[in-house]
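Apart from one protein chain that is not included, each protein chain of the complex appears where it belongs.
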Amino acid sequence: MARVGVFVCFCGANIADFVDVPTVVEEAKKIREVKFAIDYKYMCSDPGQQMIRDAIVQHRLTSIVVAACSPRMHEKTFRKALSDAGMNPYLLEVANIREHSSWVHQKDKKAATDKAGDLVRMAVAKSIANEQLHEISVPVTKRALVIGGGIAGIQAALDIADARIPVTLVERSPSIGGRMAQLDETFPTLDCSQCILTPKMVDVASHPYIELIPYSEVIELDGFVGNYKAKIRKKASYVNFKSCTGCGACWQKCPVKVPNEYNMGIDKRKAIYTPFPQAVPNKPVIDAEHCTYLLKGKCGICAKVCEKGSIDYTMQDEIIEREIGAVVVATGYGMWDAKPYEEYGVGRYKDIINSLEFERMVSSNGPTGGVPMRPSDGKIPKTVVFIKCVGSRDKAKGIEFCSKICCMYTAKHAILLHHKVHDSRAYIFYMDIRAAGKGYEEFVNRAQVETGAVYLRGRVSKIYQKGDKLMVRGEDAQIGQEVEVEADLVVLATAVIPDKGNPALARLLGISYDKYGYLSEAHPKLRPVETAKAGIFLAGCTQAPKDIPETVAQASACAAKVCGLFAGDTMKKDPMVSTVSREFCSGCQNCVKVCPYQAIVTEDIPLGHGSKEMRTVAKINEGVCQGCGSCVAICRSMAINLAGFTDPQIINEIVAI
Amino acid sequence: MDYSKQIQDIAAKLFADGKIDVFVGYRMNSFDDNQIPVVITDPKEVAELVFTEKSVFNLTNYLKADHTRNKRVGLVVKGCDSRSLNLLLTESQVKREKLYIIGIACEGVVDDKGQKMQNCVECIVPDAVVFDEMLGTPKGIRDYIVNADIIELAGKGLVERREYFEQIFENCIRCNACRHSCPLCYCAKCCIDQETATIYNGSNTSSSAFHALMTWSLHLAGRCVDCRNCEKACPSHLPLHLLHKQNEKVIYDNFQNHLAGVEEGDRGAFYKYSLKDPDDFIL
Partner (left out) sequence: MEEVKEKIVSIEKPDLIAPPDWKPVIVGILCNWCSYAGSDLTGTSRTQYPPNIRIIRVPCSSRVDPWFIIKALQTTADGVLISGCHPGDCHYISGNYYARRRFLVTRELLKMVGFHEHRVQFSWVSAAEGSKFAQVVKKVTEDVIKLGPLHLYKKENFSK
């Protein structure tokens, strides 16, 4: 037989002025299960809590109802009072008679009192069905996995490692550095990208808490928060990194030439290569798709010239397994292919390039030695047209969002062009200038004033060739006229798109992505670095287009989240999670489908006691379950229940009104 | 429509090849010209098998029983039956590799009086959608037809509808025959028998029938394939299809023309969602 104690709070005058508290107490005493009921001026105060503690002991109460303010306010306070008295804190129910009665029915004291009585009755009925619950603790493996070695991955890895938490950094290409390593100078300060990035890259390589696995990919992730198991495929590099000194003799002698990805294919690299001179690790790898020896079994020059004998053509892919507790995804971005812009002649005219290609040209370690050149004839362009929003903000061509960084880097390009070719002029076609950021507006002004870049507001309708020039026809909306610019070179600020591998990676990790392929955060405002799956975090352009400071900030935020997750040996969790009663489960697995957190898996159990036949039932991972109750409501067999909000509890409440 | 010979041959061959342990089909009733389901384990009984327009029952109901569990089963399915089979497959109640399915391109079955059944007149998916072997000429998926009774009911007033359904719930004797005859009611213990659900119910009153039938039809919403096994089983001859057809219509109209079990891997309308689902009924 349940013995319920009811404690009604005056909340000073907040409740007592509009609800007749003694009547509520009298009403409560009429309920069969209520063995003790009392009111007090401030239930949340120390003496109030003491009353609860005393009554629990004196009256051998089995559950407690506090009629006071919203449970969102003081539920924790009263739970603590219960556990102080040696009672399970989850045997508490709060009847919200302040926000739901006294404050909203101030003109009708009788109705408010009746309602308060009903709310107390409901809470008593619910509390009778309450069960003892215990906080869940989940063990944690203190190692983080960072996927992607761009600036986001580097920053996250360094910040986590600085907190003395081991990090495994997985990078797909032979070197970390990512897109930022391809940039020449960065807006709005024009400091050299390489100069600020390479020290961080070296830090990663030398950090005692970072394990760098370059030239590799994550192929499997199992488990749940704090207890993931990752499988990483390390691609064969055919070079023994242990003995290789990075002298470079091999790639100097290699006869095979391949378009250079680092320079956006403007020049060629060799089949054995380091992506760029400052690469970390600075060891070459053999590109198996192009190496003559690996394809045809002939050549072998690199092995001959290598004094250390580091070349090993028999090397195989290697699978590395790591137990980890959290994942930071930082796979970065790609450039949209502007092919659909047929009116621009993309693909037909050689002198139309995208911004990243331009970036490589003006970069001092780039293929043209830092001077922009026309791809068609190698001449230095004098008139350069920049077109913004190519792809971005264009529903018809497929991408609705703003790529965010193009306004700024185009302004930067105008300045860089001016620095490299003094007698040049930049024409910039734009829709809007979006320069929100510290020092950004000033930077755009600088581009306009210092370099004389001509900003034309309007879209380009057509590009056609005239002699060796490109005629760019567009509209200047500010004067309302058509304009035509005779350009030597056209640079398209094509849309920033997520990495092509994102959907596959998202499926592998069990997280969601949007229609463009950007990975989805758990909440757009309040949880921008977490994913819906606990323990997986997002940094950088894998979530949405971002500039470098934002990317770094998000990466550091990820690090803070990871460190928070790893703060104790175990994670504590609310016990309000779903449980399956195997007896009733028919194994339809609809709950597995509906669960937004992939917290439900299946297990095979014997059909009967000692039976060899097996049947499948659902199993809930309480470490992952967030307690939404979706699975409970869709379970036709009523085999799942959500602790704290069980069917009997809710039905009791409904019936008790 | 008479595929008796073909089915007998196929079943005999399956037994001879050792591909199946059990065959579920129809045989003639011993006292009139109606048919009843039969579960054959002995190859000699194959000659009993028939299939005509009198083969009304949905045989997938027999897949949830003990005598077919974990056995290799041969089975005859019409269009509607195959849809429920699809659902049983996605809901992991049967294993596809254990089944040999004879699909029928169904031309509609008839009731006791020889009248074509209403669900066959309004049938949308006459051909079996999952099968190993197909008998008859497939006719493809037809346009959705709203149930005639639902249209009639929608024309009635609130009070009239209430009186009509009050009579239905009054006449229900809570025998649960509908549940047992439904191929998709396979729960180990039905929720309406569980203590939580029944504790505030009477045992055999219109209010308990209301609770039981409403919950039942909502559990079948977006899953019911309109085979009418429940109606054939009901001793009180209640028009149970009204509940299911109403749900089916609402789901078809509002949730991207969803029809239960037509596509492979379909789980029913309540286990997925679309951002385009109607929102205008919400304040």
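Going by the order they are written in, the chains are A and B; count residues from 1 in each one.
Throughout what follows, a contact is a pair of C-beta atoms (placed from the backbone, for glycine too) under 8 Å apart; a residue touches a chain by one contact, two chains touch by 3 or more.
The structure presented is a predicted model; accordingly, all values stated were derived computationally and were not measured.
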**OP:** Could you tell me which of the visible chains the hidden chain touches?
**Re:** A, B
Subject >> Among A:L119, A:V362 or A:A639, residue touching the chain not depicted >> reply: A:L119
Subject >> Residue of A:I31, A:V138, A:L212 or A:A522 in touch with the missing chain, whole complex considered >> reply: A:A522
**OP:** Extract the touching residues of subunit B with respect to the undisplayed chain.
**Re:** 150, 153-154, 158-159, 161-166, 169, 191, 197, 200-202, 205-207, 210-211, 214-215, 217-218, 221-222, 242-243, 246-247, 250-251, 254-255, 269-271, 273-275, 277-279, 281-283
**OP:** By the contact definition given up top, give the residues of subunit A that touch the hidden chain.
**Re:** 70-73, 96, 98-101, 103-108, 111-112, 114-115, 118-119, 122, 512, 522, 532, 576, 594, 596, 626-630, 632-634, 642, 645, 647, 650-651, 653-657
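Just so it is clear, only the chains that are shown with their structure count from here on.
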Original post:
In the complex formed with subunit A, which residues of subunit B make contact?
Top reply: 69-70, 91-93, 186-191, 194, 196-197, 199-200, 219, 267-268, 270-272
Subject >> Contacting residues of subunit A [partner subunit B, same complex] >> reply: 583-590, 593-594, 613, 616, 634, 636-639, 647-648, 651, 655
